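Here the complex is missing a single protein chain, while all its other protein chains stay put.
Entry: subunit A
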Amino acid sequence: MLSPGTTAQADPPAPVVPLPRRRGIEFTLIVVAVLLSVYGYCDVGIARTGSVPPGAVGYGAGLGVLALLAHLAVRLRAPNADPLLLPIGVLLNGLGLVLIYRLDLETPDDPAAPTQLVWSTLGMGLFIAVVVLLRDHRVLQRYTYVSVVSALVLLVLPIFFPSVNGARIWVRVAGFSIQPGEFAKVLLAVFFAGYLAANRNALAYTGRRVWRLQLPTGRVLGPIVAIWLLSVGVLVLERDLGTSLLFFGLFVILLYVATGRTGWIAVGLLLAACGAVAVGWLEPHVHSRVEDWLHPFASIEAGLGPNQLAQSLFSFAAGGMLGTGLGLGHSVLIGFAAKSDFILATAGEELGLAGLSAIFLLYGLLVERGYRAGLALRDPFGRLLAVGLASIVALQVFVIAGGVTGLIPLTGMAMPFLAQGGSSVVTNWIIVALLMRLSDSARGRSGTAQAEEAGGSERAKGIEGIEGIQGAEGGVAP
């Protein structure tokens, strides 16, 4: 007996027609993305000074060359990859540079766009490197435990460096600030995917059964819970609440996808609620964030002027439906985090609800394409990795966008690609590169990647066998 939507339909018979590769579409979309970014850049200049900013040609050429190089790498090494992922990355990154450049005009003493351009270059360089060098994503499964050790080292590292603005999440080397927690996201996703792919049956079907809940054995569950607790604990120590929330969500989602046990979600939500209430009450930093969320205008009523969240809400409100136009808003009133955590407020004010929705939909499309790759893939590791990476983007966007729009308490996080922050841009390019690789494998299966499949068919059969067992029992257990 097969549960609906599992292997029966996802495993087509022998390929007949190769999927269209759609590299031409990708090229066209990249050109559009670059042109949109250059247009935004020029628009800011015209709105502010009445003339096209002098760097427009250089900016457009730089972004265009980088995007084309990335495109060439994809044509060469991942010809079947999803054609939407790269253009979305280019557009969001380009738009982010425009927004940061726009805010730089308000803070001439503290320009951030040039640095961001350097980091973007590095990020796209790493994108190319990953696409070129990583021929098969399954290689990563071998590094499951290397990943988790590196992730933990990266997470612990900032403890030895001074805190910045209340959070101890930066490492300063030679004038550059790096946020190791950003890179740890990818490594942790690799670890979760690798570990769960290897142990998911044990997690789902072994251990004692208490009432209707099938508990896994401690030997299997223990290590992953320990790793997860450790990372969240470290992050709480470092006051990086956004990232700890992200890891928590990632863990619960992957556990659910791997085991299909709704119980995990219930337990996860229960734990999250307890943790959130405890931290919210006991930890003053978090407590003030929660207070700000509940009463964003309390500081105004107290005569202290609007706080960052209130300024952010003012920004969004000022944008209205169509926005003030690039360069014509006043989101700089938000203060020091305007270019990083609150970059979305600038988008909301100057591009309006229309522009903001477009940005949200771009993220939504990015996430959806990641999930689609996960659905099309055969190996559990690949599937979990794709879901994990896409979920990282989704959760991160939700946590920070929900925070700056007053939907949930604010936790400092970087809007993927948009926000100022080198580690963030680099990490997100790596995430997109991995998703490209995963989607290339997923879509390539049906057509050109047969040679690869010939070698891996044994293994694929084995995997499908497990899938079959799961399908058979899955109808009863959950």
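To be clear about the criterion, contacts are C-beta pairs under 8 Å (C-beta built on N, C-alpha and C of every residue); 3 or more make two chains touch, one makes a residue touch a chain; residues count from 1.
FYI, contacts and distances are computed from a predicted model.
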Chain not displayed: protein name in its UniProt record ("Peroxidase", "Putative transmembrane anti-sigma factor", "Penicillin-binding protein 2" or "2-oxoisovalerate dehydrogenase"): "Penicillin-binding protein 2"
Contact partner of the left-out chain, one of A:Gln308, A:Thr405, A:Gln420 or A:Ser439: A:Thr405
Residue among A:Ile169, A:Val220 or A:Ala390 that touches the chain left out of view: A:Ala390
Listed residues A:Ala258, A:Val290, A:Leu326 or A:Ala414, member touching the removed chain: A:Ala258
Contact with the hidden chain (one of A:Gly123, A:Gly181, A:Pro380 or A:Gly444): A:Pro380
Contacts of subunit A with the absent chain, listed as residue ranges: 3-7, 10, 253, 256-258, 260, 297, 300, 305-306, 310, 313-314, 316-321, 324, 330, 333, 348, 352-353, 356-357, 360-361, 363-364, 367-368, 371, 374-375, 380, 383, 387, 390-391, 394-395, 397-398, 401-402, 405-407, 467, 470
